[in-house]
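Apart from one protein chain that is not included, each protein chain of the complex appears where it belongs.
First chain written, first letter: the chains are A, B and C, and each begins at residue 1.
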Amino acid sequence: MENLDGILKELNLTHDEYRKIVELIGKEPNLTELWVFSAMWSEHCSYKSSKPYLGRMPSSGDRVIIGPGENAGAVSIGDGLAVVFKMESHNHPSFIEPYNGAATGVGGILRDIFTMGARPVAILDSLRFGEPDSSKMRYLIDGVVAGIAGYGNCMGIPTVGGEVYFDDAYKDNILVNAMAVGIAPADRIFLAKASGEGNPVFYVGSKTGRDGIHGATMASASFTDQTAELKPTVQVGDPFMEKLLMEACLELMKDDHIVAIQDMGAAGLTSSSVEMAAKGGLGIEIDLDRVPQREEGMQPYEIMLSESQERMLLIARKGHEKAVERVFKKWGLDVSMIGRLVKSPWITVRAGGQIHVQLPLEALVDHAPVYTRYARMPASMAEAAEEQPVEKILEPADYGKTFLQLLSSPGINSKAWIYEQYDHSVGTDTVIKPGSDAALIRIKGTRKGIAISTDGNARYTYLGPYTGAAAAVCEAARNIACVGARPVALTDCLNFGNPENPDVMWQFIESINGIASACLKMNIPVISGNVSFYNETEGKSIYPTPVIGMVGLIENIHERITPDFKDKGDAIILLGSTLDECGGSEYLKITAGGITGNPPAVSPRTEARLVDLLLAMNRLHIIKSATDCSEGGLGIALARCAIAGNRGAVINMKWKYRPDRELFSESQHRIIVSAADKHIDKIKKMAESYDIPFKIIGRVEGSGLRINNLLSIPVKELKNAYTKGI
Amino acid sequence: MLAKIFIKPKKGILDPQGKAVFGALSRLGFSQIGDVRIGKYIEIRLNVNDKSSAHADVQKMCDTLLVNKLIEDFTFEIVEG
Amino acid sequence: MLAKIFIKPKKGILDPQGKAVFGALSRLGFSQIGDVRIGKYIEIRLNVNDKSSAHADVQKMCDTLLVNKLIEDFTFEIVEG
Partner (left out) sequence: MPGPKAGVIVFPGTNCDSDTYHAIKQVMGIDVDYIWYEKKTLKQYQLIVVPGGFSYGDYLRAGALARFSPVMDALRAYSENNGLVLGICNGFQILLEASMLPGSMQKNKTLKFICRDVHVRVERNNMPFTMLYKKGDVLRIPIAHAEGNYYAPEQTLKTLEGNDQVVFRYVDEKGRVSEDANPNGSVYGIAGLCNAGGNILAMMPHPERASDKLLGSEDGRKLFLSIKKALK
């Protein structure tokens, strides 16, 4: 091939990889074939840097119906129902074009859910931006939030939760992760595994344009000046089209017309056709002339690689062609039979009567390279831990002032300015709306509900990836328990820098180990996930940012718990213990301006006991409210309960450590509950039997939050500080 | 002076809105239409007398704020009055 | 032929978007601007040869669908090509 160097560079393939391709297929690939390899062997599609480690996370359990490897994972929740969910990143596209990048991120994750025959019931978003003090960042924030809103709202699927952090580590590489959750009949889940030689292959949905031709490559490369040239590939989402596509797919799935289905996501038609056929051990033949096209003169490689949105590839049962066509036409969508399954496991792509691609699927899928990359603990970590200015920061002269400052900081204050742009009540199932610990969605026709939370404090992961990642799992479980639900399973979105950088690879492996160990100890399986590498700009990586999306189940939705203080005189109880630690805390960040120290210590076993304790107490109806202590520590958690209930509290504690530590430490495994006096003995006994420290720290009382003699702030003032937005 | 700015989706970029309106027009019986593209029309009143500086200003407004050049093309004209 | 349709908020009708853009432009230092109005720009390709029938068609499209005459004004032009 002429100019092989240049081509390989553009396609993001190494010379070694090229030699391997030639060896595998026994010929020099033509350019279109090379494009197909480049897509299938990209980090995004092949997981070549992460594969050796992902298996460490436990993925089985009594409730697991579908584990990792499909479009999304599925768990049983009884009553013949399954919850289907997954999280995915759309980081680079959102940095380039925030509105459309974020919107199509939502579109993509929703397709992963309804591809499986599940009706999406909730969306969550996990966002990371730089500090919101520049107009560029404000533009990105506004665009991303509007994009998520624009897509989810139009689809009529509530966006019920999420999280957002601001740190300049994300200044040049923001993170936009979206999670979607759906409900399906447990015995009617559709998979991407093809079967049935001779079965027709259908293309349905929007027409193909030249959108996102570099998408998979872009997601697998770092940002440089040249990324600018990839810009014309911006994908624009059409949520209206997706809504029709969703309704059409779900309608078709009521009967037995489909044997396999997959959305066309990264690497579009290429990955969907290759993966479906390969999973079924069959071959596939496609005629590109039959692909509905939006533009003229598209080259075969462009059609194969296009990442136009709102498209699906499905394999129908022979003889059911008419039914497929009828349903998609009813919804006004393009539908075209573009090929068939064949016996020999090859992909053959024709256009204009000529063969453009003829490749063995094994070479594309099974022989994709896997790299065991060099990993090394970053020097910066030891430095950050060593510095410990924790010791040096002065105790606040005015606790009230510091308290309000913390409460109104972008990291802690209310995110209503975000979630009020999201339709979170459509569907009439959102029982606990955004603003609490976890969202709670009822399942009509049952007494059940599912709780959902996303968590991942990357300051902790930066200071200690193993501990931080385990903390994310613990916090998610705690949030789920705080609404009264039991954790069932989780999905993850692993956002990291360049895996060819040993520091990053080390962070990645440590994070996986941290998640794996927490999951094993807490008995929570990982049923789906996503890896996003190359989140770096000009050589500077983001914080290692594993995000956990967890789903829990509550058997009786009437037993849900909310955080708000309810009745005057109730005791306020702290379950769990505050340690003398402060590293990585929001308090440290706003007082000393640094991300230093050690992350809070984590013990998944303690977390598991805490969750069990809370749920056991809730079953006895002896607690009135619960919330966990997370960013901002005990102090901020108390403020949130007071604001939510519009009730004051008088706190009287004996300090073991300096009061600012006690109030703002982000020690893990702590929950604040309130309860009537008559139940205190029972609560105390139960806490003892679960080996969880118990302490009455105050009472619900008055119209302000008073903490010892340190501060006394009217709830109204707390609320103003908390809700003033950024 | 008055600047009239015409913004439309770039060639090749999906225009869902145009597509939907195309469909609606077809259903209404307008059968001879090829393609519909929907963008923005902006009028800005400028309190300046010098047309060429107005020109430079409007170009800058488009470049920095009014147009998203990744997905949009624009033209503009400046008229007296 | 190509129809270019310019739609803008009627005089006297509040244009919140225009107001927001006015604010943003002012903050960017464009101080000499008077008023900003934001509307729509629509291009429709017409597969007809007769300009006057094209004219009549576009007028009708605007009247029935494209424009909400309670709050919007419009003009259009038909160009060859």
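Operating definition for what follows: a contact is a pair of C-beta atoms (placed from the backbone, for glycine too) under 8 Å apart; a residue touches a chain by one contact, two chains touch by 3 or more.
Owing to the predicted nature of the structure, the values given are computational and were not obtained by experimental measurement.
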| item | value |
| --- | --- |
| Chains shown that the absent chain touches, full complex | A, B, C |
| Per the touch definition above, residue among A:338, A:557 or A:711 touching the missing chain | A:557 |
| Selected residue (touches chain absent from view) among A:28, A:366, A:420 or A:538 | A:420 |
| Sole contact to the chain not displayed, among A:331, A:565 or A:722 | A:331 |
| In chain A, positions touching the absent partner | 146, 149-150, 153-156, 238-241, 243-244, 331-332, 416, 419-428, 430-431, 433, 442, 444, 557-558 |
| Residues belonging to chain C that touch the chain removed from view | 13-14, 16-17, 20, 65-66, 68, 70-71 |
| Residue ranges of chain B at the interface with the undisplayed chain | 16-17, 20-21, 23-24, 27-28, 38 |
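In this section, only the chains that are shown with their structure count from here on.
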| item | value |
| --- | --- |
| Inter-centroid spacing, chain C versus chain A (mean Cα positions, whole Å) | 41 |
| Centroid spacing, where centroids are CA-atom means, of chain A and chain B in whole angstrom | 37 |
| Chain B-chain C separation of Cα centroids, rounded to whole Å | 9 |
| In chain C, residues with contacts to at least two other chains | none |
| Chain B residues within the chain C interface of the complex | 4, 6-8, 18, 21, 24-25, 28, 30, 32-48, 57, 60-61, 64-66 |
| Chain B contact footprint on chain A (complex, rising order) | 96-97, 100, 206, 209-211, 231-232, 234-238, 240-241, 294-295, 308-309, 332 |
| Touching residues on chain B, where the partner in the complex is chain A | 9-10, 12-16, 19-20, 23, 68, 70-71 |
